[in-house]
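As you look at this complex, bear in mind that one protein chain is not there, while each of the others sits in place.
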Amino acid sequence: MEYAFKLDFKVRDYECDIQGIVNNGVYQNYLEHARHEYLLASGVDFAALARNKINLVVVRAELDYKTPLQSGDEFWVGLNTRQSSKVRFEFLQDIYRRADNRLVMKAKIIGTSINERGRPFLPEEIAGLFGAD
Amino acid sequence: MEYAFKLDFKVRDYECDIQGIVNNGVYQNYLEHARHEYLLASGVDFAALARNKINLVVVRAELDYKTPLQSGDEFWVGLNTRQSSKVRFEFLQDIYRRADNRLVMKAKIIGTSINERGRPFLPEEIAGLFGAD
Amino acid sequence: MEYAFKLDFKVRDYECDIQGIVNNGVYQNYLEHARHEYLLASGVDFAALARNKINLVVVRAELDYKTPLQSGDEFWVGLNTRQSSKVRFEFLQDIYRRADNRLVMKAKIIGTSINERGRPFLPEEIAGLFGAD
Partner (left out) sequence: MEYAFKLDFKVRDYECDIQGIVNNGVYQNYLEHARHEYLLASGVDFAALARNKINLVVVRAELDYKTPLQSGDEFWVGLNTRQSSKVRFEFLQDIYRRADNRLVMKAKIIGTSINERGRPFLPEEIAGLFGAD
């Protein structure tokens, strides 16, 4: 599998819960950080957009949990993108454990971009990024 | 819509991010807490099970984000359950903002129960809960 | 001990870590939420101030951990305030476990208020609150 972008991580102990594995909600943090780093590397700054009242928001997330991460695990997030409609874009994100390249999670995150009044608004740099025509 | 269980919440400011709205990953915290309170009220103690090496885990999550929650918002999570296979159970969870009863999120969380060796293992109290026959 | 403000909480399982107790960093979340609810009840809205580029920030925190909270524990945060200088105010915050009124944490949080340029700036409603003269 080829990815447009990859980012390395290591599990931090505070991310693990009573079961001794990474809490199910924490994976969305990993995925978000990978998306934002990808966007930043592509010239789109989530925080700067937010300061200008343009919000990139998640409208749907589908997360398949395959193998739980544990304390000490190193892993990486691979990411591809796809324009799914005029104002919606998809991030296809997979997480792999480094030690054995085992699949940890498959995720599809659908996002959009809205302005101050909550209306769809696609900044030029994002439109370019997702190859809208 | 009727729910088997409801739980009240209020947004805490540390749950909001740069955009001034609740971070997309935090909703899974809300959903998990509602599930665990429902389970506890039904005689299933997530933490006690974990101490006995029986782990209730999420295998798939589908989250539709409808309206963002903001600082100060009160909201509630409604929950229904459904047995989807011999060893899988579904939580259908909706979040509503209290002020205007607006739908905030629709979620389907599919879980299973595994033992120390990662094998499916359904404790009696859970089987009873989801009406397996 | 008398408190100017009290707020009830219940531990959520995602707040507990590998040790099965609330992670040490989570207590600051509890303390912050109690401060913000106290401020809100006193007419000071942290989020509204932030939107107007006035930031209430912590400059020093002293936290004494007395008894760890666990899954299922109900507890409350008691709070008193004190003006410690022209632009600094203190929150004296104690956490008690409900079941046995055992002291969980003693904390002193020193805060200040700054404007967009990072300079001390005390809005009138806060000055009033802390009894500056």
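Labels for the chains are A, B and C, by order of writing; each one numbers its residues from 1.
Convention: contacts are C-beta pairs under 8 Å (C-beta built on N, C-alpha and C of every residue); 3 or more make two chains touch, one makes a residue touch a chain.
On a predicted model such as this, the values are computed, not experimentally measured, just so you know.
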**Item:** Candidate in contact with the missing chain, chosen from C:58, C:92 or C:127
**Value:** C:58
**Item:** Listed residues A:12, A:53, A:82 or A:102, member touching the removed chain
**Value:** A:12
**Footprint left on chain B by the chain that the document does not show** = 13-14, 16-18, 20, 23, 25, 71
**Request:** Could I get the residues of chain C that touch the absent chain, sorted low to high?
**Result:** 18-19, 21, 23-26, 28-29, 32, 46-47, 50-51, 55, 57-65, 68
**Request:** Could you please point out the chain A residues that touch the chain left off the display?
**Result:** 12-14, 16, 20, 29, 32-33, 36, 40, 45-47, 50-51, 70-72
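Operating definition for what follows: only the chains that are shown with their structure count from here on.
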**Message:** Distance between chain A and chain C based on Cα centroids, please, to the nearest Å.
**Reply:** 32
**Item:** Separation of chain A from chain B, taking each centre as the mean of its C-alpha atoms, in whole Å
**Value:** 22
**Prompt:** Listing for chain C: what residues touch at least two other chains?
**Reply:** 13-14, 16, 20, 71
